[in-house]
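Only a single protein chain was left out; the remaining protein chains are all shown in position.
Chain lettering (A, B and C) follows the sequence in which the chains are written, and residue indices restart at 1 in each chain.
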């Protein structure tokens, strides 16, 4: 029987190098996100993968040190900040259940009286951002600092050009924010919340940064870099549960089958996955599948899970 | 750090006995399912729990040998039969993604042209039943035999009184079946499919049977009782993924947090959970929470996961 | 300014003959209803038009004496029977407002707890049929007799072949009936209601019959044929209001613009329209537009309204 286990850095390095070779034929089958003009400029053939393990090592291959736009992956860290700030307080504003597919997101929000289904749909992420605005005027910087602290450093920053591009075209998110305001779900002005959220999404990091930043989620909240717990164990469980059931847009079920790890995806082409008790993995490749997840990145994670038996299912 | 591991039967027996004691105060806080008249007759204070482990042992406590109505838990075994019969064929008729909450199940089915979101919503389960009708006229018996073979025996049977009670009141399922027929999702007559499905739901088993029957899902498909694989490894992964993301009605996200195991629930008050590489657990307690899952059973599984560190998240 | 007025039979005969000539080029642009196999056999080039006026005359042209399948036009008469039977009682089960377009009919029914939006959507018509079943076991015959009495005779009957064809394929209506049963909107068994409704829809009549049968709706409920009121004046107003706002499927607004008369349409290609204080008009042509209304029939009514100034808008 398969038996998940920590791998030596040596074996991991070989595996990641193999994965870089194996995913190449899949380039060109997906599409770079086009709705944010600035994001569309990225080289679609980029691919990076990195793994952080419990012993503090990280192993990487491909374009693993090039910062890219984290986009929705930042929701993972904003949620942790919200849980750190107010514990279960955030759940009075946001649900914890999957939302089903995309055809009726506004309909669901309307039918459920402005309560977002979970913190990873945009309505929920805007609500988390609004919640964090009560703590700091500059949520993007707060999230960036949290990633930096979790990762023990970060090679990226806030990409102001991407932020400006998103702010200029964020009509869907503005619609959502106004619906949230109608129902009293958010406290701040809808435009301010959307602007803060767009800047948060424009944070960049490399897959190496990202794998390191997610490692505490594989270690019951303990951060190797700070030498202390940065998130309570039960909050870690909560975050992993939301990732497992809501993290991959409308492919959460398929991803659970193919990869079997809690994960969060972004339209920048990044995915970060957590193997509790084993390590964390980040991939980046800009071309997306129809659900909006990195097409090559998902294949890479699938290969990784098959070879490591790190899948939890 | 927590470290999931196989437990000795001795420690397990103590733990299950403790759980029986601890859950008692929660009796009376839920409601026995009322919409099937025959089911409403059950004693609401029943509680049983059983664990099957990789070494072939099973440990149990409470009303662990009393057969109860499996209801939707049977969907777990019908799905396995469908995968065994036609491999991925069933996915041309049924999706694999969570459905979101209950407010608009028919709306989703209508909007998605009669394709059920996953095999565990009723529309999907009816489709699986219809699919199995192509193999056998008596699907309930087929499912019963599969459970019996997986468990190496079963103390229950088909409860014809419950089946008749469900058949007489199954208007919601008949509505769904006719919608499925409009869209060509099912082959057989809607009434015949609903009747077969109601009989399937009326299968009874004890938690000891149930834990044993689910054990192959924790062992890559290998059955200790038959000494051979009863389900391909990748099909096991698929089943566990569907359980993890769709198994607990509209509390899938909450359950992932509280218990962290792939599981399937039924309105008869049964829940079966799988800990890949470790074992399988079944609980039964008839009172349901608002989402339709056993209230006491969920508490019991939560206690179990906390004490064993078997959670995958 | 335009001035609506009663027309002499002589002028009407000329007008109807002109209309028969003018509509010819539109043949072939619509589609005969295909979902009821038996209905699909009709000659698509049939066209008939008839007008009944307050003086008891009726004028007709084209295939005006050939019975055709009334289908949903029967809802107009079933509603009158329900109002005659129990006054406003029926409005405790059915609404009176338009339903919007077709994309989400089941969703609306589900969201509104099984209360049909109006008596002309199928859910509402099934509810009316169920209501009439409390009065007579054979609703189709009841409706046929009402049409016969209103028209002072009828050349058609119940077409049992069409009824059987509909009964065999009525999955959408069976789905609706079961939803109605779940919510307690109907009293009788869903299958019995659907069967009764299908037979009601299979009533045949000629446009001459139909125009005569609707004439009381233009005369405050007075029937020339029986010499007495067959429907209270305020009930007539109610029926005309439902026709005006809900009578033409999802083209009610367009029809109000093009024709400007309360009307009811059926997928058999018939439309009956009422000009209060002036007369009633029936047309028949089997080819339907995308909304399911007779394409040529609508053009004919538009020409009629333009030339007579009978539009109420």
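To be clear about the criterion, a contact is a pair of C-beta atoms (placed from the backbone, for glycine too) under 8 Å apart; a residue touches a chain by one contact, two chains touch by 3 or more.
Because the structure is a prediction, the values reported are computed rather than measured.
Novice: Of the chains that are displayed, which are in contact with the missing one across the whole complex?
Specialist: Displayed chains contacted by the hidden chain, ordered by label: A, C.
Novice: Using the definition of touch stated at the top, determine which of C:265, C:285 or C:311 touches the missing chain.
Specialist: Candidates C:265, C:285 or C:311; residue touching the omitted chain: C:311.
Novice: Using the touch definition from the top, which of A:20, A:40 or A:107 touches the missing chain?
Specialist: Touching the chain that is not displayed is residue A:107.
Novice: For a quick check of understanding: of C:74, C:173, C:223 or C:251, which residue touches the chain that isn't displayed?
Specialist: Considering all chains, including the one not shown, the answer is C:251.
Novice: Please identify, in ascending order, the residues of chain C that touch the omitted chain?
Specialist: 1-4, 95-101, 103-104, 107-108, 111-112, 117-118, 219-220, 222, 237-238, 240-242, 244-246, 250-254, 256-257, 260, 262, 276-277, 311-313
Novice: List every residue of chain A that touches the chain not included in the displayed model.
Specialist: Against the left-out chain, chain A lists 103-107, 109-111, 171-172, 174-179, 181-182, 190.
Here is the rule we use: only the chains that are shown with their structure count from here on.
Novice: Which chains, if any, touch chain B and chain C both?
Specialist: none
Novice: Counting only Cα atoms for the centres, state how far chain B is from chain C in Å.
Specialist: Between these chains, centre-to-centre, one finds 49 Å.
Novice: Round to the nearest whole Å and give the separation of the Cα centres of chain A and chain B.
Specialist: Distance between chain centres, rounded to whole Å: 31 Å.
Novice: Where the centres are mean C-alpha positions, what is the separation of chain A from chain C, in Å?
Specialist: Centre-to-centre distance between chain A and chain C: 56 Å.
Novice: Using the touch definition from the top, which residues of chain B touch two or more other chains?
Specialist: 103-104, 107, 111
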